[in-house]
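With one protein chain withheld, the remaining protein chains of the complex are depicted in position.
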């Protein structure tokens, strides 16, 4: 099952400056070879259910290794049986409908 | 890795009445043997990362089988290395701190 | 407009122990007179759109006052025009459909 996902990962107890931790996650996503798009409140991911969840789990592991005793994620997942979706298409379809 | 998760699953294109679809998911969760708590905006889940994600994936599958061409989930996941967490403890700890 | 909402508020840069901070928010919600239900991954809220959003904003304010330089919330909001919803009814309707 293909998914279009979005994840916002927050390490807790590792200070208020999160950008280096978020960057460590982005590198994991990039190494995994998933299509992704970083935005101001998370990261869009495209791949199979298993790939996407494995990458998010790996980000939790790495943030714990970097010293965060707690890690929280907020994840959105969309699956569809009536069409193949891609990150770009989902954006393009909305933009085309705007006046 | 143990997780305390929360999931809100929404079938799209299967009408506005969602309770029978949500009930079908709850049964999947119950059959999986996970500890869970149904609330007004989702379901708390306690288990291993793999178990929890497999159950949510199974809910997507079943909602597609029940006729929803699209299924969206909003998931929260918390992991901790400094303590074992349970659904009850997380609630109890807050309630104890309230005046 | 009535809403059934759910909020999970996370203070960042205020340590990994969140229960006292969450308890401070619960007291704000209680003082506001909103119907609420605390669960393991957030709090269900029932009220008007304005009341609910004002209470969540007040929680952000208080967590900043308690020393968190950053506060993140994950919020779910449901509105309906075809029926009046309550926290209990949303749970009861699902439980009735389970075998």
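When the chains are written out, they are named A, B and C in that same order, and each has its own residue count from 1.
Going forward, a contact is a pair of C-beta atoms (placed from the backbone, for glycine too) under 8 Å apart; a residue touches a chain by one contact, two chains touch by 3 or more.
This one's a predicted model, so the numbers in the text were calculated from it and none came from an experiment.
Asks: Specify the shown partners of the omitted chain in the complete complex.
Replies: Missing chain, whole complex, touching shown chains: A, B, C.
Asks: Touching the missing chain, which residues of chain A?
Replies: Touch set of chain A with respect to the missing chain: 4-6, 8, 16, 19-20, 22-23, 26-27, 30, 37-42, 44, 46, 74, 76, 78, 82, 87-88, 90-91, 93-99.
Asks: Could you list which residues of chain C touch the chain missing from the display?
Replies: With respect to the unshown chain, the touching residues of chain C are 1, 13, 49, 53, 56-57, 60-61, 64, 69-82.
Asks: Over the whole complex, note the residues of chain B touching the chain we left out.
Replies: Spelled out for chain B, the touching residues are 8, 10, 12-13, 15-16, 18, 68-70, 72, 74.
The definition used in the following text is that only the chains that are shown with their structure count from here on.
Asks: Give the chain pair that accounts for the most C-beta pairs in contact.
Replies: By contact count, the leading interface is B-C.
Asks: Between chain A and chain C, what's the gap in Å when you average each chain's C-alpha atoms?
Replies: Going by mean C-alpha positions, chain A sits 24 Å from chain C.
Asks: Two-or-more-chain contact residues of chain B, please, as numbers and ranges.
Replies: Residues 74, 76, 78, 82 of chain B touch two or more partner chains.
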